[in-house]
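I have a structure here, written as structure tokens, and I will follow up with some questions on it.
Only a single protein chain was left out; the remaining protein chains are all shown in position.
Take a look at subunit A:
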Amino acid sequence: MPNHSASIQLCVQKLRILIEDSDQNLKYLGLLAMSKILKTHPKSVQSHKDLILQCLDDKDESIRLRALDLLYGMVSKKNLMEIVKKLMTHVDKAEGTTYRDELLTKIIDICSQSNYQYITNFEWYISILVELTRLEGTRHGHLIAAQMLDVAIRVKAIRSFAVSQMSALLDSAHLVASSTQRNGICEVLYAAAWICGEFSEHLQEPHHTLEAMLRPKVTTLPGHIQAVYVQNVVKLYASILQQKEQATDAEAAQAVTQLMVDRLPQFVQSADLEVQERASCILQLVKHVQKLQAKDVPVAEEVSALFAGELNPVAPKAQKKVPVPEGLDLDAWINEPLSDSESEDEKPRAIFHDEEQRQARHRPPEVDEEELARRREARKQEQANNPFYIKSSPSPQKRYQDVPGVEHIPVVQIDLSVPLKVPGLPMSDQYVKLEEERRHRQKLEKDKRRKKRKDKERKGRRHRSSLATESDEDIAPAQRVDIVTEEMPENALPSDEDDKDPNDPYRALDIDLDKPLADSEKLPVQKHRNAETSKSPEKEDVPAVEKKSKKPKRKEKKHKDKEREKEKKKDKEKKGEDLDFWLSTTPPPATAPIPVPSTDELGLDAVPAPREECEGPRGAGPEEEDAEEPDQERKPSKHKKKKHKREKEERPKDRKKSRQRPPGPEEAAGEPVQNGALEEEPLPPVSSYVLLAENSHVRMTYDVQGSLQRDSQVTVSIILENLSGSFLKSMELNVLDSLNTKMARPEGASVHDGVPVPFQLPPGVSNEAQFMFTVQSIVMAQKLKGTLSFIAKDDEGATHEKLDFRLHFSCTSYLVTTPCYSDAFAKLLESGDLSISSIKVDGISMSFQNLLAKICFHHHFSVVERVDSCASMYSRSIQGHHVCLLVKKGESSVSVDGKCSDSTLLGNVLEEMKATLAQC
């Protein structure tokens, strides 16, 4: 591949500018791009090491992780120790286990990359690993353990040092495995035990280590670690036995055996089967040895023979390299190819069984040598002609592999300038210093001999990336990784499949098309799923929150009845004037279909309320805020409060009757505030009662309410107020029914009969009467003509009077305030069977808070959620239509988007709302 070093250089320089930028995004992207260049041109990136190291200190974890990725490619023999040292300080500082774990894996990755290529001093590496075991709460104990094992096995020169370190680790095992939190790290004991057992000849004080491994505390370790302990205790025992016998110290040998016999039973009792089995085998063995020892028979030889021979790692590709025996053609059919249909008929259950049977039936056809050769030739021919078959070219590795055996690669002698034994647990730092000294000495030495021997140094060097710097190569490693000790089968064949040239430009083409797609490669397929989604976790949360927010309010109101009482008060508002006056009248008993507000309990009220005015929608403690308003109407609120208290005492009497009333609009107004958890603002007094008709005698105001309980029925509350000086009696209300809307009349009454008003009105008094109407279709507003007839009686006599009116049923009046949780709201909108419509009203100066309250009050909505100047609202019609609104306030305009199960209803409700909003 051509080398674009100049452009790459320029690219890296530009990236440096990105990384130096203060914008964190650019920094991240710069590092990301840098890591892509690093793969192909590590050298050009390496010059910016300072910058990358700087990024390691960044406060942003994403950037630190990217910088870590880059570090992986930047290490050289020269700077490895320095970089790892820096990383170790980060490990100590790192908060959060995830980042620390990431650092740990990175350190190990960096050090172990390409066969420990950059490690010059393995003692340093071992001490780094040991230091890492002191990390708290890491999940990567097994990673450290694997590294320890790998290094100890493959670097022969380091074994004695490693063993001394591991025995120290075993000795302080209680530190490693003390708390259960750190059980991730106790994996290293696995490695430590194995290394101490396997290389026990290097142990300084084998007896001491043996005792450490037989401590009762060991039984608390996980089973697989105990199993390794048990196995390696015997190895250790064997080597001790040998030592003692050579020294002809029979007593000491017997003492060791006794120790084994004493301590092993604790493992025999283990709950872990593996441990138990190994321990019982070994216990029997040791007991047998004890018997022989008693007879003064030398046993050491035999015991150590159990563990004779070296355990070498098996090369990952060893299996592939087993040579094919002469005359065996792996591609030839053993039996005749089965027809497709036959294989399809097979039941998957019995697959193994069937196969055996078939193999027994069909004998492999005899294929003679000639036939084989012919087939092979044909196949080769076919492959040669096949344009899609990528031929393998002999790679440089192949030639290298051609030479069988490992003897030709010399194992470098240990550089004795480094002390092999460091007492106690070493600190990795000291190696950095030592390494520098060593390098310095080496350099001096080299300068002297440069002319004499140039090549000798290189001879033993492994195959190495050609990109390594010249200065890199100057540093001779203190120990060498002994890769060739990986075991290969005898007569291992070179194969061209492994070790593909990483620089091969065609490598990317090497895709196995026969292989089934991995999960990550599959294209996503749209799947149906149930519209019913599982409950979100918030779903349970929300109501809880809702309840919480409601609670304080409940407390404030003491109990529901009180609240209702208040409502009732408000209902009476417009009738205004003297409440006491009105209270003094005792109405006649109500007729069945007409629930009448009970007034007798109010009659007991001794406190004269001069003029009660409705406060309109109210929420949490508006009274306090109200007091600040310079509004005379606010004044009575205090009286009112007092009054309510008194009423509460008299409560039980009227509870039943007050229950009959449908929930008033005031309650509705209170609701959304609870739902939306809005902060309270003082609101101007409003009323839902509208003038119906008026003449010199009487004024009628009315309000229409629906209730979910009584399907398709609405209640019309009419307040009759006597304006004249005469006494009004025999009042009767009649309405001309339409097909759609009918007034509920007492049983037996004809359609043309009026419904009597259940009370009489003295001069100046007002009272409320309620009438039920049955409605069929609620999607449209409608008007009913009606007449109120009454007899006005004064001193001069009685006159029969009539008052005509038009009763207007707006669509809004069919809506009932229903609270709705946001999850249910979202699900409703997701269902997609709602029609949509929207309106926009300009020139609105009212605050959003008040606006919402107004909509809630006048149109019977409740706030589902509110975010800044945007709110979603919900209401339900008496016939179960859902009405959803999204109200948004701009600078001086309000837009309302609505969704409803019925488009006509929605259109009408929005029109009505527009009229309301236009007044704001």
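Keep in mind that, in the parts below, a residue touches a chain if its C-beta (ideal position, glycine included) is under 8 Å from a C-beta of that chain, and two chains touch if they have at least 3 such contacts; residues count from 1.
One rule holds in what follows: contacts and distances are computed from a predicted model.
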* Structure fact -> Among "Cytosolic iron-sulfur assembly component 2B", "Protein O-linked-mannose beta-1,2-N-acetylglucosaminyltransferase", "AP-3 complex subunit sigma-1 isoform X1" or "Trafficking protein particle complex subunit", the omitted chain is listed in UniProt as "AP-3 complex subunit sigma-1 isoform X1"
* Among A:Ser172, A:Thr774, A:Ser835 or A:Thr916, which residue is in touch with the absent chain? -> A:Ser835
* Structure fact -> Contact with the hidden chain, among A:Ile63, A:Leu104, A:Ile119 or A:Ala792, goes to A:Ile63
* Residue, one of A:Asp171, A:Glu721, A:Glu801 or A:Glu865, that touches the chain absent here -> A:Glu865
* **Residues belonging to subunit A that touch the chain removed from view** => 24-25, 27-29, 32, 59-63, 65, 520, 523-527, 529, 533-534, 536-538, 736-740, 779-780, 782-783, 822, 825-826, 829-830, 832, 835-836, 865, 867-872, 884, 886, 888, 890, 895, 897, 899, 903-904
